[in-house]
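Only one protein chain is missing from this complex, and each of the others stays in its spot.
Labels for the chains are A and B, by order of writing; each one numbers its residues from 1.
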Amino acid sequence: MNYGYFPGCSQTSSAKEYDLSLRKVFEKLGFGLEELCDWSCCGATSAHATNHKLSNALALRNIVLAGKQGIKNMVAPCAACYNRLITSQHEISMHPERKNETEELLSEKIPADVKVINVLELFFKIGLAKISENRKRDLNGIKAACYYGCLLVRPMNINNFDDAEQPTSMEMIAEAAGATTIDWNYKLECCGAAHSIVRKDIVLNLSKKIIDDAVLNGANVIITACPMCHTNLDMRQRAMKRKYPEHLMIPVLYITELVGLAMGMNVKDLGIDLHYVNFNYDEYIAEKLIA
Amino acid sequence: MDKEKWEPKIAAFVCNWCTYTGADLAGTSRIKYPSNTKLIRVMCSGSVDPVFILKAFERGADGVLVSGCHPNDCHYNAGNFHARRRWDFFHKLLDFIGIEKERLQFSWISASEGKKFADVISKITKDIKSLGPFKAYKQMNSEFTVNFPEYNESSNSINKELQ
Partner (left out) sequence: MKIGVFICHCGENISRTVDCPKVAEVCRNFPGVEYSTNYKYMCSDPGQKLIKDAVLENKLDAIVVGSCSPHMHERTFRNAAISAGINPFLVEIANLREQCSWVHDDVEEATQKAIELVRMALEKVKRDKPLTKIKVNVTKRILVIGGGIAGIQAALDVANAGYEVILVEKEPSIGGHMSQLSETFPTLDCSQCILTPRMVEVYQHPKIKLFTYSEVVKVEGFIGNFKATIKKKARHIIDDRCSGCGLCMENCPIKKKAYNSFEENLAFRPAIYTPFPQAVPNIPVIDETICTHYKNGKCGMCVKVCDREAIDFDQEDTMFVADIGAIIVATGFKLYNIEKKSSGSIYKGYGEYGYGKYRDVIDGLQFERIASASGPTSGEIKRPSDGKVPKKIVFIQCVGSRDESKGISYCSKICCMYTAKHAMLYKHKVHDGEAYVFYMDIRAGGKMYEEFVRRAIEEDNVKYIRGRVSRIYEEKGKYIVKGEDTIAGMPVVVDADMVVLASAMIPHDNAPLLARTIGIPYDKYGFYNEAHPKLRPVESTTSGVFLAGACQSPRDIPDTVSMASAAASKAIILFSSDQLEREPVVAKVNEDICQGCFYCKKVCPFGAIEVKDIKDINGIVFKEVAYINQGVCKGCGTCTATCLSKSIELAGFNNEEIFAQIAAL
């Protein structure tokens, strides 16, 4: 079965490795990802903070395109895109007048049957058993702190696939891939998000707290499914080290990269070598292949 | 009958506890509504037999309203649920034999909804007026059904007196 794929801006730039690993993993699992033709900005961050109408129109333009392309399930790997798309969809389903307004702006009818899903949902849709079946490598050495961030399992009542306050779906995927997961406290705390650009100091503090709690609870890898979170947790660690010399560097992987590793792919294939914090392959993974 | 002066005749089967009391409240609150609808009080909407509705159409009603308590509000716990199930089916049946769906309407009106009662009555009166007099049943009746002499007698005599 094919799924639609809405990459979003990060996937083509700062989160290239997310895009890479996602495509590779799903190709290997036997599922096609059909990229949305002519996709545009989802309307997150700047748009929905400055012009609500515009942000809805941007998001729903992509839904219109998906409808035209015959896509029923569209995966949006970036948590911000995902959140923006489902929120817009929810908004027009609740407010017909806003739907009319947006349809007028787009000069198109907005289809109601395009379901936007995130990567975690996608793994659940294809079935966790599929991951375990394709395991080639033992990830026993990885103690993963699964970090959801603020957007991935929210807003409550619109996104119903996991508990908004105590999610466990990423842990289930990581465990299906053979990694050990830890119980920790900061899996939903704010990483600083888009302040990354203008207020590095804030982001540094917030992200440091997250990393510290993961380390305190025994993690050796942090797993995310959001490009923004990844940027803040991965890229800012050098600055953290400069500011707090005692800071322990900890690699941050995308969930797709973790699954890819379990399926026997290499660090280079998955783009893990592009991360700022080195993922010291030998340290975590005994080269034990599962028959 | 002159088309312009034609006024529809509407029968409303209402439950004693919610809708009838709601209708009383509409009165107490002096909310005006058209006078075409006359209420027949039953104890519970669950006791409204489809035969009543057919009878009403047969006796010249142009529209029928059935109204009871809101779900979970029934004085008898579950009567309105039975009613709802029965209506749903019967409504489809009427539709199937070619009676316009708007001729038979259902609603939930609680004892505190006087305004809603007036609105429902106004709406059904408007709907029935736009549909025009109900002749189909009379035609069918004359062709297929056996007359009940007793009721014919009484209603004929009444009709005569009124004229």
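The definition used in the following text is that contacts are C-beta pairs under 8 Å (C-beta built on N, C-alpha and C of every residue); 3 or more make two chains touch, one makes a residue touch a chain.
Keep in mind it's a predicted model, so treat the numbers as computed, not measured.
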{"item": "Of A:Ala49, A:Met156 or A:Ile197, the residue in touch with the unshown chain", "value": "A:Met156"}
{"item": "Contact set of chain A toward the excluded chain (per top definition)", "value": "156-157, 163, 165-166, 185-186, 188, 213, 216"}
{"item": "For chain B, the residues touching the chain missing from this view", "value": "9, 11, 20-21, 23-28, 30-33, 35, 38-44, 46-52, 55-56, 59-61, 72, 74-79, 82-83, 86, 118, 151, 154-155, 157-158, 161"}
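By definition in this document, only the chains that are shown with their structure count from here on.
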{"item": "Distance from chain B to chain A - Cα centre to Cα centre, in angstrom", "value": "58"}
